[in-house]
Every structure is written in structure tokens, then in C-alpha cells.
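Before anything else, here's the structure in question.
A single protein chain has been removed from this complex, and every other one stays in its place.
Showing chain A:
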Amino acid sequence: MKRPAQALVLTALGGVALRVGVTDEYARYVNEWMRWPLVASGLLLVALAFTVVFEKQDDDHATTPAAWALLIPVVIAFVVQPPALGSYVAERGVNNVESVSYDKAAIAPLPDGETSDMLVYEFVALAATYGDLLVDHDVRMTGFVTRQGDDWFVTRLTMRCCAADASAFRVRVEGAESPPVDQWVQVTGRWIEGTGDSPDAVEPPAVTATDVTPVDEPRRPYE
């Protein structure tokens, strides 16, 4: 591939990095701290492409044909506009408590008499390690709906670097009709004592729901 075509490809790639960084799209793929590095590298790519203007016309600067592959992410970003990962990933392995670095310092007794907001993975980890803290306390969690057999779950994915390392956490919900799969919901309820109470537990922890409200997909879909 020669320099003018290279410049176009770089501009397109820079455009994708800029769009992903400037809009909320970044949250489907990477962590929040990657946002401004993405914008900066998008700008740098476009700036580098622009230097083609100062090149002497008679120079080829051919590069490897592999440069054509750079069109694939550009086309996918614009044609497919991939959504945040959802139930398909969650069906393939869930609630690996050990894959969460559960910060022991953060474990404080939940406030009495009020509903505590909690991440799904926090709830799973708490039930598996310090279940006593959950007894007689209402918690509120946000996630999407997944189903298995007759059961339904409020499910959320965690992410470290990028969506390629996402892993799923889920809590079974009792006492409420299942919303459609992949619908985002806010579930308020209380831990059913003894469910999911060890890291090796095959069964996930469960809650008795007092309220299930459909909500929009959060701006940051992963925990």
C-alpha cells in the first residue's frame, strides 16, 4: 500500500479512535481511563496522516499489504456498531468469585433500615465470603436479565482492561416475573440465606425481590 492510501487509512482509524473516545461508546470496549489516551492517539493518527501533504510526490513509501487489514475495524465500527457485551457472554461461565479482587477493607456493615446500592459482583462476593453482613438488609442492584431453565437472573459483566477479559456475575431473582432477556432492570430485594455462600458454590446467590424496575442501559455497562 502506498502513502496516499496509507494516509486515508490512518485518518479513518484515527477517526474511529476519536469517535470512540469522545462519545460514550468507549464504555463498551475499554475502561474510563483509556478515554483521553484514545482521543490523543486519534488526533496523533490524523496529524501523522496529514504530513503526507509535505511529502515529495516522487516517493513511493510502499508498506506491507497487511495495512489493508486496518480497514476491517473501521468498517466494523461503522457498519456493525457493536453493542456492549450481554447475555451471550454471560451464558458461558459465571460467578467466579476468585476472579474478583475483593477489597476486604471495603467490607463494612450495611446501614440498618435502608436499602444499600450494590454492584452485582459485590453481592456475589459478599454472599460467598461475608454472608452474615447481608442478613436482614435490603439491597438494590442493576443488571440485565438472563435466564436458565425456569430461573431468571440479574446479571452484570466486569471488565479489567477491555471487553475481551469480561467475566459475568449473576444473582438469581425470586418472587418476581422475569422481564425479557437482555432487558436492563433494577432489582431491590433481600438475600436468601445460605444461597451462594461459598466461592465454590455451584448455585448463584439468590434474592427475594420486593421490586423489579426496567431501566435504560447504564452509561457504563460493565462494573
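Simple rule for what comes next: a residue touches a chain if its C-beta (ideal position, glycine included) is under 8 Å from a C-beta of that chain, and two chains touch if they have at least 3 such contacts; residues count from 1.
Convention: contacts and distances are computed from a predicted model.
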Omitted chain (choose from "Permease", "Monosaccharide ABC transporter membrane protein (CUT2 family)", "RNA polymerase sigma-70 factor, ECF subfamily" or "MarR family transcriptional regulator") - UniProt protein name: "Permease"
Candidate in contact with the missing chain, chosen from A:89, A:119 or A:192: A:89
Full-complex contact with the absent chain, from A:22, A:48 or A:192: A:48
Residues of chain A (touch criterion as defined above) contacting the omitted chain: 1-6, 8-10, 12-13, 16-17, 20, 26, 28-30, 34, 37-38, 40-42, 44-45, 48, 51, 56-57, 59-64, 66-89, 92-93, 96, 98-99, 101, 160-165, 167
